[in-house]
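Right, one structure below, let's go through it.
For this view, one protein chain was removed and the others were kept in their places.
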Amino acid sequence: MENLEQIRDRLLARFPAAQVAIVVNPGSAAEHSLLLDPASAPEIARFLRDDPMLQLDYCSNVTGVDWPEKEITDIVKKSVPDPAGGPDKVVEEKTKRLQPGYLEAVYHLYSMARKHGSVILRLRTGNRSDLVTLPSLTPVWRSADFQEREIFDLYGIVFAGHPDLRRLLMWDEFKDHPMRKDYVAPDDFEWEPTPHGDVHERAKAHYPAPPPAASTPTPEAKP
Amino acid sequence: MSDTPAPPPFTPFPAAGNISDAEREDLRRHGILLTSLEELYGWGRSNSIWPLQFGLACCAIEMIAAATARFDIARFGAEIFRPSPRQADLMIVSGTVTKKMAPQVVRLWNQMPEPKYCIAMGACAISGGPFKQGYNVLKGIDRFIPVDIYIPGCPPRPEALLHGLTQLQEKIRAERVSGPQAARHLQPDAASEFPVPDYGAHDLQPPSNPALFTAPVLPRKA
Partner (left out) sequence: MSLFPANSGPTVRAVHDEFHGDLLEVSMGPQHPSTHGVFRMVVTLDGEQIVKLKPVFGYLHRNHEKIAENTSYLSSMPYTDRLDYLCSMTTNWAYALAVEKLSGQAVPDRAQYLRIIMAELTRLVNHSCLVGFLFNDLGTSFTPLLYAFREREKILDLFESLSGSRMMCNYQRFGGCRVDPSPEWLAAASALVDNFPRFLDEYETMLTGNEILLARTQGVGRLAAAHAINAGITGPVLRASGVDYDLRKVDGTGFYPRFEFRVPLGAHGDTYDRYMMRILEMRESVKILQQAFKTLPAGPIMDPKAKLRGFRPKAGEAYGRLESPKGELGFYLISDGSPNPWRYRVRPPSLINLTLLEEMCLGHTIADAVVILGSIDIVLGEVDR
């Protein structure tokens, strides 16, 4: 199979209006991916599926990823000349910037005809609140059907052009998107029979406060 | 409460109380079987429990294994798994009850005729188990329906299910047919059907049945 740079170059030559970038995976798996702009994603997807050299006819895995806003501190080292005439001082300048959050849909493509893979596509939304529409790739690969519905359910990405976009796992009346990182689960840990760990911490909020030490000691306190 | 004298211990059949167990055993050896209707009723019911064929998760596979040749739940008269709740006596809640599933479980329980019993099989059905931290997991089915027997384990072995079943049989045999200590289904004011929770915007509405479930108070140690 061609490498990712060759695929990107061919895509850019074929679709001059499209934006295709390579997202580098620094891990040891080194599975790099192609970041597509949402507008041209469906036609690129169709091209990847039908291109005789690639024939990526099998879309294996479709998943959502939540990247909330995060504050990044850039540290720039600057050398400041010493007014007293000594050697230059190195001063660290910290600038904080807010990296905007976004939701991401990741598609893993393989070819059953040519038995190669994988090519990974990524689509990103504008933000996490109102610009959450991405084009659906279900018309290209039917296997994305349930998986895009699941992403819609759990992450809240709206897939335009999906034939049947409803919640997949949670009930229809449910309002939240529970796989997002800022989702707060309902507080129903009233009781924990064998307290331990994080669950214990959450259940403890419901326990009554310990009785004052001066009053009658609790039976557990006795040796 | 302390002003009123304690009621005398309840004896269902005072006449039968005159014969001791040893005397009854002696009579049995001479070919005279002496029993009470209550005992006969409990004996018959306890040995013909028809469970609901109703699997939720992993524990359901062990429930099926308990019904197969090696463990053979038929030895205890409980092999007739009925697919319809209308024909079942026992609901084995075998597996994780999710919040999406909880209303259907309560509906099934309401559809079962009295007398009916419930076994919470596995850690998930008891308290949420390993999936307790899940947003869609009900932290124990006893928040919505009354549970008679709890079987811990993840999943419990088929032997554990059989043990739970024999415990339930003992419970059934000990039930009285009349008087203030009569079985739950014979008391006219005991609830048989329970409200089905609704799907809410963030959680089930209500998250538990307050008439049935109050969280046990654990003293918090400093």
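Order of writing sets the labels: A and B. Residues in every chain begin at 1.
Note that in this section a contact is a pair of C-beta atoms (placed from the backbone, for glycine too) under 8 Å apart; a residue touches a chain by one contact, two chains touch by 3 or more.
Since the model is a prediction, treat every value here as computed from it, not as a measurement.
**Student:** Could you tell me which of the visible chains the hidden chain touches?
**Tutor:** A, B
**Student:** Determine which one of A:S28, A:T73 or A:T95 touches the chain that has been left out.
**Tutor:** Missing-chain contact among the listed residues: A:S28.
**Student:** By the contact criterion defined above, which parts of chain A meet the unshown chain? Give residue numbers in ascending order.
**Tutor:** Touching the missing chain: residues 25-31, 57-61, 63, 65-66, 106, 108, 112-113, 115, 118, 120, 141-147, 167-171, 173, 178-179, 198.
**Student:** If the missing chain were put back, which residues of chain B would it touch?
**Tutor:** Considering the whole complex, chain B reaches the absent chain at 53-58, 60-62, 64-65, 67-70, 83, 85, 95-96, 98, 100-101, 103-104, 107-108, 110, 124, 130-131, 133-137, 154-155, 157, 193, 195-199, 205-206.
The rule we apply is simple: only the chains that are shown with their structure count from here on.
**Student:** Could you tell me the distance, in whole angstrom, between the mean C-alpha positions of chain A and chain B?
**Tutor:** Their C-alpha centroids are separated by 45 Å.
**Student:** Show me the residue ranges of chain A that touch chain B in the complex, using the header's touch definition.
**Tutor:** Residues in contact with chain B: 169-176, 178, 183, 185-186, 188-193, 195, 198-199, 204, 206-211, 213, 218, 220-221.
**Student:** Contact residues on chain B for chain A in the complex?
**Tutor:** Of all residues in chain B, those touching chain A are 100, 127, 132-136, 139, 199-203, 207-208, 215-222.
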